[in-house]
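Chains shown are a subset, placed as in the full complex.
Chain naming follows the written order as A and B, and within any one chain the residues start at number 1.
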Amino acid sequence: MVATVQRKRIEILVDTPLVPRIIRLVKEVDISGWSVIKIASGGGRDGRWDHDEVTGAASKSIILMIASEQKADQFADKVAPLLESHGLLITIGNVAVVRGDRF
Amino acid sequence: MIIETLTSPVILFFILGFFAACIRSDLTIPEPFAKAMSIYLMAAIGLKGGVEVASTGFTSQLASAAIAGTVLGFTLPILAFFLLRSIGKLGAIDSGAVAAHYGSVSVVTFVTAVELLTKQNMQPDGFMVGVMALMETPAIITGLLLARAYTKRPELENDVKANKEEGSGILHEVLTNGSVILLLGAFAIGMVAGEAGFEPIKPLFAIGFNGVLCLFLLDMGLIAARRLLQTKKVTIRLASLAILLPIINGTIGTVVGTLVGLDPGSAAILGVLSASASYIAVPAAMRLAMPQADPGIYLSMSLGITFPFNIIFGISLFAAIANFLG
């Protein structure tokens, strides 16, 4: 059996133009890395939208990060003030990371 | 001119897209293809404008058009802001955001107008491309300042804090905006290359132009109609403003253009630029600078109503005014 460590899997759903601002916060808490996934379409309180638009302002992305519980907490504290105004959706789950000591 | 407009394939493709979205067809243009066409169109008009200026040289008209455009960009949002607050019943933040859109410009409206005017023997000067690039950003600054001036502190507090760090970020974003760089860069390349240097790349950029514009407007028709159908945010008051504002701004622009000595074609284009509302550069800047402003409002107004209005009626209207004055 390979060794695993318990880590947090953080997902932040955010407007694509705001991604760089969130990444800046990620770097401040010194998380080892992040990955961005594009949302193809979606819907919420405002009704449905599609991503196939020239104006990128309405597109959304997910920022995915694997981090230790401590860093996840630090990050959540940092990002909390932006939550309302930026319309973020932040979820934190538990995962086992295979040989994940560096995260 | 309105009849020539409505039978031009370029406009017919826009109407086809609009119609397809209205009957809820699943027709879509892949996003990267739409972006590719918009890059192509900007490179092409930049080049053509630059090549033309290379042959005519800098003129006093160029200088007055540049100054007029910049001043219009900074000032048009002011009137829009107060109309949006009073008639539109919007808060300061949303009013500032929408006003920024209407002070800035829409590249596709410009391109379509150039095509239609050229067919009417009212070809605008090549340097108007440069004027358009100058008009992309000033309105963003005015819009932000207005929103900030009329907002109670606490509401923006977090944001002000974030914006301190962000401050130069937004200015930088606005000045290095992709479409501004591409337009001005292609313009410069056109000037350096001149007619002779342009020759080998002319087939792609000149001959294919109208056809690409058709497909791009097909997509814009789809997008505009889908915006309009999905929105729940645009009241009758806002919808009326989305038609009133381009009429007011466009008339001001055309009059100013005529006053500073532009020929009728170029004056009409200054009117079209003033009437048009941004839907690429400004929304992105607003998302960053004022995330609380509601994209459902500004995108629906600019893309869903003002864009179709300008394409189908506005261009002919400002051409008529320019002809009348000129």
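The criterion applied here is as follows: contacts are C-beta pairs under 8 Å (C-beta built on N, C-alpha and C of every residue); 3 or more make two chains touch, one makes a residue touch a chain.
Fair warning: this is a prediction, and the values are worked out from it, not measured in the lab.
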Task: Assembly formula [one copy per chain kind displayed, counts for the whole file] - done: A x3, B x3
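Just so it is clear, only the chains that are shown with their structure count from here on.
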Task: Separation of chain A from chain B, taking each centre as the mean of its C-alpha atoms, in whole Å - done: 33
Open item on the list: For the complex, give me every residue of chain A touching chain B.
Closed with: 15, 17-18, 21, 46-58, 81-82, 85-87
Task: Footprint of chain A on chain B - complex, ascending - done: 28-31, 34-35, 38, 158-159, 162, 166, 219-220, 223, 226, 230-233, 279-280, 283-284, 286-288, 291-292, 295-296, 299, 303
